[in-house]
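All protein chains but one are shown at their positions in the complex.
Just so it is clear, A, B and C label the chains in written order, and each chain counts residues from 1 on its own.
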């Protein structure tokens, strides 16, 4: 039933400044790319991608950006939150050699997919993009998987200087990948989509309320519900969606340009 | 679900004046002694014991006594009625030699039990009591079973002259039975109970509304619900029930003396 | 392991050994039935609603099961207050409180009924101002705050025992009506009676109940009842008794958190048998032990933030 289940926070981990990971008991199966609705009682209920997938334990990794994430940021081990889900479709993980492009907290969404790909004997290259060195996280975790990691920072404080898309375009020219999977700022993902012809999947963020396909809050294009039909969409679908990379809708349903 | 299921009357059979049998499709199992709630649309819904038990077909046999039974009496093949049930506990059919004592339409309730007993290789004696010869029914049907049939009529127009209880008391003195099963006027059943010590079961009639144990309309003694805990009660239970043979309750819950 | 929790409760001045009560209209028209329910563990019994005159109720069908509840229009069958005395008198020795439910068309009728119930020895009176399907009675009386206040205060000044007022969810503003009852000096509010509803048979193209419209009870109405109790609790200070779709200990706890000091069980008797009272008591105890609650009053109303 789609009603929050109250659970205690198992662990809180600081990743970098303003970014934390929270884990909780959740024995049901979850696919990489799916998300939960996290209820912070008295504050809000917000969507969060699964960032850790263990047998009985799942985790989310988030950046403090406003009311709800700040409240979540303050919570400690043993504090109670409500969880419903997992929701959404998750990534389709096929192909022998996959390029992941993560911008900002998008890396959190990609990480379980990277781990899955490696476990299934495919190889992966992961581009992690951030504004600056201090905002990079999950580098160690992904290194442990044995994938190739490429870093880009806007200010060049680490790795490639420039955007993750620039770096991706470079590498796509040099190497043959079976597909590109991306999560990050929508404008970045849109540029990436426009610059490649190989199979493409992007994870989208839209304002969510019901997360079960009823309220229509998260719809894009011709009634595609990001909460159910997404949050992962393939390149073909995205090319037909005018909204992609152009505008999202706020809580009132008004268009907001990126 | 306890909601009337609409069904078409398969056959209507005249038994004797004012008494008819109606059959209908009803593939679910029913035990002898159980009853249905029969909805005559626009008129009433009334309890009726099962009088015929076949694989897919069940039947009821009733006397025209008032509004609802008169309306039912007028219905023809293909007319629609609502059925819910079966309800109640049914008879416990154990022992090798059983005495059945039926008064009036009570014979209808007993008939399937007699047939069951014979089919299970026990033997039975059936006393059919009626006011007069013309009111006797089911004689042929039970004769075909191969049981001993004894008739009593109040006016002596056929068989023993007197009440079925008098006849039963006679035969109980002469023969050893494992148990007595009875259905008929409550005063008659009460006399029978008081005059025997062998295992005893009687089928009771009380005003019924819900038939699922909620409304309390049919209660006797200390909250025994005739619709669920009955309609069949054993001698031991009945001896502790002050109501038995003394009063019933009308639709308003008022006591009505027999 | 013995339960640690104390599940006794009070409805104002009326103490109950446990918070489970039998709701009006379920196996409570005769002394024998009520005795059986007492043995099944109920903390109190509310009688069938009784009027001045005997009433046969509506023709059958009067009750059917729906997917998620029970639909009934019994039509307030009852033997009338005079004949009902005999039943109550048989329960005189009961240690379990008997609460006499009454219905009437006006204050005068309610006063006479209340006084007779008091004479018979009941522990409290419940005014049924909320039957969803009886013409002239119940809801037709109970949706007017002014009338509610007058009836309540009239009964109050004429009897010494506590007076509870049972309300209907079929009202635009149930808390306004509860406030009217409180200002009429009611000792407690009982909420909710069943919800007006209908089932049509498609084959016969007609409503199944002979009265067409009935009252909906059972599981489906719990969220409506919890909301009513919550709303009422925000507006009155007298105790509330929660009713509607309570089938488990957790259902009971939910009503208590919304503001109920005790709860009543109707349709639950069908879904979980007569010993639902024992079952729910045990479930409440277990829940309280698990969550370290010591007494019922620690739960009542905690969901009001």
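The definition used in the following text is that contacts are C-beta pairs under 8 Å (C-beta built on N, C-alpha and C of every residue); 3 or more make two chains touch, one makes a residue touch a chain.
What you see is a predicted model, and the numbers here were worked out from it, not measured in a lab.
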Visible contact partners (per top-of-document touch definition) of the missing chain: A, C
Which listed residue, C:40, C:181, C:197 or C:241, touches the chain dropped from view? C:197
Check each of A:93, A:108, A:164 or A:220 against the chain that is not shown and name the one that touches it. A:220
Touching the absent chain when the full complex is considered, from A:43, A:65 or A:198: A:43
Subunit A residues touching the chain left out here are 1-4, 6, 37, 39, 41-46, 80, 82, 209-210, 212-217, 219-225, 249-255
Residues of subunit C (touch criterion as defined above) contacting the omitted chain: 66-69, 71, 139, 143, 170-173, 195-200, 202, 205-207, 212-213, 216, 219-221, 223-224, 226-227, 230-231, 250, 253-254, 257-258, 287, 291, 302-303, 305
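In this section, only the chains that are shown with their structure count from here on.
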Have a look at which chains touch which and call the overall pattern line, ring, star, complete or other. other
What chain lies farthest away from subunit A once each centre is taken as the mean of the Cα atoms? B
CA centroid of subunit A to CA centroid of subunit C, Å: 52
Quick one: report the Å distance separating subunit B from subunit C, using the average Cα coordinate of each chain. 37
Round to the nearest whole Å and give the separation of the Cα centres of subunit A and subunit B. 71
Considering subunit A alone, which of its residues make contact with at least two other chains? none
